[in-house]
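See structure below.
Note that one protein chain of the assembly has been removed; the remaining protein chains are unaltered in position.
After this line comes chain A, so read on.
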Amino acid sequence: MTAVDALAGGFADPPLEAARAFRALLDVMARPGRIADLGGAVPPAPLSVAAGTVALTLLDGTTPVHLAGAHDVAAVREWITFHTGAPLVGAEAAMFAIGTWEALQPVGRFAIGTPEYPDRACTLIVERAELLAEGARLTGPGIRDHAHLSLPEVAAFRANRALFPLGFDCVFTAGGRVAALPRSTIVEDV
């Protein structure tokens, strides 16, 4: 990818595409376990379409972002910088972090908010190979009885829930699909 390529792949119609993308994101965050389609952005590899769309919808110059592992490459750095203006920072200072679950380890590095301001916590955008409504059992706010979601593991999310109301929140992306796991969700092995 050349520097010029970084200029491509943004929203064609930012107000409308961002509005639709946010509604999909709001829907999956409010209903953990639900999987929705999310698209609009055409980001450089290895950033998925859904992760790129989340970035364009939520990131701007006020949101430090951390690129983890294979996502910390020039093409992604340039694309994020050009389209959102978000400063690229280390894990500890990040409001958003993008990477695979393995690359994001150890997740204890990320901000979990403070007792007075639990909202000052990091949102992890976790790239997955696929998202399936099976696996770990989810209960809690936003879920009527229970839901299932293919999480990368269970222990880390149980530990995160134990910190409530502190903790990080996760958005899972795979290709053009998105799901979310807010810190309020109780995760159990099946």
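As a working rule, a residue touches a chain if its C-beta (ideal position, glycine included) is under 8 Å from a C-beta of that chain, and two chains touch if they have at least 3 such contacts; residues count from 1.
As a working rule, contacts and distances are computed from a predicted model.
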Missing subunit (named according to UniProt) among the choices "Cytochrome bo(3) ubiquinol oxidase subunit 3", "Peptide ABC transporter ATP-binding protein", "Alpha-D-ribose 1-methylphosphonate 5-phosphate C-P lyase" or "RagB/SusD family nutrient uptake outer membrane protein": "Alpha-D-ribose 1-methylphosphonate 5-phosphate C-P lyase"
Which residue of A:A6, A:I80, A:A121 or A:A136 touches the chain not shown here: A:A121
Hidden partner chain, touching residue among A:A6, A:I143, A:A156 or A:A179: A:I143
Contact partner of the left-out chain, one of A:E78, A:E127 or A:D169: A:D169
Residue touching the undisplayed chain, where the options are A:M29, A:A156, A:A174 or A:V187: A:M29
For chain A, residues in touch with the removed chain: 14-16, 18-20, 22-23, 25-27, 29-31, 57-60, 62-63, 114-119, 121, 123, 140-144, 164-165, 169, 182-184
